[in-house]
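Of the protein chains in this complex, one is absent; all others appear in place.
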Amino acid sequence: MSQTHTPIHGEEETTSTGLNHRKMLMWAFLGSDCMFFGALIATYLVYQGKSLVGPYPIDVFDIPVTSVSTFVLLMSSMSMVLAYAALTKGNMKVFRIWMASTAIMGATFIGFQIYEFSSFSNHHVHIDCMNQSHELTAYEQELYDSGCKDGVDHIDSDSGLKPKTNLFGTTFYTLTGIHGAHVSLGVIWLLSILLLSFKKGVITPEKNLDVDLAALYWHFVDIVWIVIFTVIYLFGVFPGF
Amino acid sequence: MSTFPISIPRPTNPTGVWNWITTIDHKKIGIMYGITAFILFISGGIEATLMRIQLAGPELDIVSAAIYNQLFTMHGTTMIFLAIMPLGAAFFNFLIPLQIGARDVAFPRLNAFSYWTFLAGALMLKLSWIGGATDAGWFGYAPLTSIDQNPGTGIDFWIISLQILGIASLAAAFNFIVTIINLRAPGMTWMRLPLFTWMSFITAILLVLAFPIITVALIELTLDRYFAFNFFSVANGGSVVLWQHLFWVFGHPEVYILILPAMGIVSEVLPVFSKKPLFGYATVVLAGAIIAFMGWMVWSHHMFTVGLGPVANSVFTITTMLIAVPTGIKVFNWIGTIWGGSIKLNTPMLFSLGFIAMFLIGGLSGVMHAVSAHDAQQQDTYFVPAHIHYVLFGGAIMAIMSGIYYWFPKYSGKMFNEREGKLHFWLMIIGQNLTFFPMHFVGLDGMPRRIYTYAEGMGWDLWNGISTLGVFILIAGFLVMINNLGRHWRNGPIAPADPWDARTLEWSIPSPPPEYNFKEIPIVKALDDWWITKQENPEKVASIDEGSVGYSDGNHGIHMPQASYWPLVVSVGILIAAYGVVFNNFIMPWFLAGIGLIISFIGVYSWSLEPVNDPDESSSH
Partner (left out) sequence: MTKTPKRIKIFGQIVLSIGMILGLSACYPSHSQSTFDPNGPVAAAQLEIFWWILIGASIVFVLVEGILIYSIFKFSGKSETYIPKQVHGNHKLEITWTLLPAIILVIIAIPTIDTLFYAASPPKHALEQHTLEVIGHQWWFEFRYPNPYENTKEIVTANEVYIPVGYPISINLESVDVIHSFWVPKLAGKVDMVPSEGNSMWFQANEPGEYFGQCAEYCGTSHANMRFKVIAVPEPEYVAWLQYQASSAIESTDPLALEGKNVFKSAGCSGCHSINSTINKGSVGRIGPNLTHVASRRHLAAGVLMNSKNGGPVNDFYLQNNLREWISDPESIKPGNIMSAQAAVYTNSDRKLTEHEISALVGYLTSLK
């Protein structure tokens, strides 16, 4: 028989699949964000190795430092999971702690990014023409070849990597910058949920969809970073890729 | 009341301008989309008319080179993004909930947001005529769009408008994906979905996956123009071909976004006026899905002459030829639908039949393009606009006309004049062929495209003249249409719920439908459920119109989502921010952009904290 009352609120109504509207929306959005990052990563890969001038990845990347920030972001995903678990169990205090720590770790990651961007753009090369203490990178070799002659005994080059320096700068800053913007928006979202959770009845063990959605977004942003870290950083400095 | 951070009462106007401005009713939003898009379609037509007058003869001086180049760029951009896509959206909005037996879409406020954001993008693009519109072609190849080549604001307006329109399209696509998956009436399985809804669903998925790519391309171009990034900077090793790849990976799925809804409309109209079901429903659905899938694999056929090499060109030749197969399947299935039927040659049916006839020609010239060895002669000549306009004007627009007439009784509650409708059809089909068929000739005769004039003695005069003549016949047709539909929307005879003896659910409710659509959500037992219901219970038709007085009939105790201001606020914020990006040194650097962003942010915040319905509000206004 037919029904007379069909409420159309996202949470309570019956849906054809039993899945929640907003959750499905988030998945659809993440699908499009996938294509978005895909196009950015594709641009990076198309231009990999094609910069006309340095510095090149191997000159500026500091894998140990970036590994730490990657680890922090990964751990933030874990704390996000713990936050959601605590919420569904009804432990509001623990939930808030894990939410706060996720946001703090996200902010820490952004801090690392800012540090990285500024150190790349202030990258400095010092070459001792008489004796080299380490094997020169391709870029340093270029500087050496063009600068170390006629009795010059050292070169100090302001070799900062900026977006307009070369293709590497352009594509690297765009891709990681946009990723950083995604993380920042995520941090704002998490903090908003944290603040709202202090208002009665807004976030409860049953009304946990907002946290669920934020968690999905957060994990997505983390996964994108794993791809970026692997493809841009690791493949960028280790030979054979 | 909506809550933090800004508490304002929710809009409660039952009628009038404010009701429409704050509405979240999919039917009203659909009508707004349709009227806005139609007006923009006319503006694109004016741009085309000016172009055609300039080209009516050799070495004319009706418009300058600079203006002509803006005209063809704005014409293309307008027709694709401001006419065909939103006309499609008008149909999605109005019809999808009705066809699946729902009361509204999954996210009514997001729906309103889509419309207002689309309007913002449209305004931004069209207003860019003031001070110099973009003139780099609708596909804006680098490095013609670089800041060196094109220092004015025209390109910036084009970029930002497209980004805004992208947001609007994505929001709508997300909405319809969730709606179609999640809000189908009980018994409405996937293989019982009306064809139009199916094609809309596939289109929405294409939108979600394709738009982000042009978003990236436009972001890269913006960074190049504003901050001297090197994405398309030849001097720094950048590749201008990268722009083409990014653009066309979006651009080719985009043309399927344009045509699939039109094919959906035709698939609805033909069965009704043949009194037969769609021939091979499952095949037609599958063909649509295959077209959408394969559409990702053909993009470089737009780049056959760029120098990708014979190997790459061969691959794309094969994929492009193969995509003709599912397209052909649809055409044959449509003919199979009318074969053996009882055909009623009224206005909607004539337009749908005209679609098949014209789209066939466009499809065949498309296969000629796919023969890439000869495409080296066809590319960038008038042969390409010939193909484009047969598939998009004789194709998509004709199908949309069919839909506009077919569903007219449903959305206006009135009947139009049949004779005038037929007149429009004949004017359109004659005009279409006069205008665009000669373009095949001059193209193969060596006339390049996008030229503001041509020399005497090239032999192109006659066909260009005929082509221009055809435009005026088309204009006459549209005047007939506007007169017919405009008059009758106000004062036409009242339309019954099911004037066409149709097959799908939207015809089982009054014309126009009440706010809540269905008094009782139907239980669907089969494909073409309404048709079968009528065969078994003919008296059902008569009982529909009881109690219908139109859109603002009140809720009758059915719980409907409440109107909201926030979608509009966010759209306004986006518009301000967009102007702030183009005029980024107004008062202070990035001042306006910042204001716009803040407004959007507040809007988004308030919207997300506003419940779908206020807990204490009573359900009828």
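Residue numbering begins at 1 within each chain, and the chains themselves are lettered A and B in the order written.
Keep in mind that, in the parts below, a contact is a pair of C-beta atoms (placed from the backbone, for glycine too) under 8 Å apart; a residue touches a chain by one contact, two chains touch by 3 or more.
All of these numbers come straight from a predicted model, not from anything done at the bench.
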Left-out chain, listing which of the shown chains it touches: B
Sole touch to the unshown chain from B:G16, B:G307 or B:P615: residue B:G307
From the list B:F211, B:Y281 or B:Y565, which touches the chain that is not on show? B:Y281
Listed residues B:T23, B:S43, B:N93 or B:S372, member touching the removed chain: B:S372
Which residue of B:I42, B:I343, B:A476 or B:V572 touches the chain not shown here: B:I343
Kindly state which of the options B:I8, B:I46 or B:L364 is in contact with the chain not pictured. B:L364
Even though one chain is hidden, which residues of chain B still touch it in the full complex? 64-66, 69, 135-137, 141, 143-144, 149, 234, 237-241, 274-277, 279-283, 305-307, 309-310, 313-314, 317-318, 321-322, 324-325, 328-329, 331-333, 335-336, 338-345, 353, 356-357, 360-361, 364-365, 367-368, 371-377, 379-381, 437, 440-441, 444-455, 457-460
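Here, only the chains that are shown with their structure count from here on.
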Note: chain B sits from chain A at a C-alpha centroid distance in Å of 35
In the complex, chain B residues that touch chain A: 102-104, 106-107, 170, 173-175, 177-178, 181-184, 188, 208-213, 215-217, 219-220, 223, 227-231, 236-239, 242, 246, 249, 519-523, 558-561, 605, 609, 612-613
List the residues on chain A that touch chain B in their complex, please. 1-10, 15-17, 19, 21, 24-25, 28-29, 31-33, 35-36, 38-40, 43, 46-47, 50-52, 163-164, 166-167, 169-171, 174, 178, 192, 196
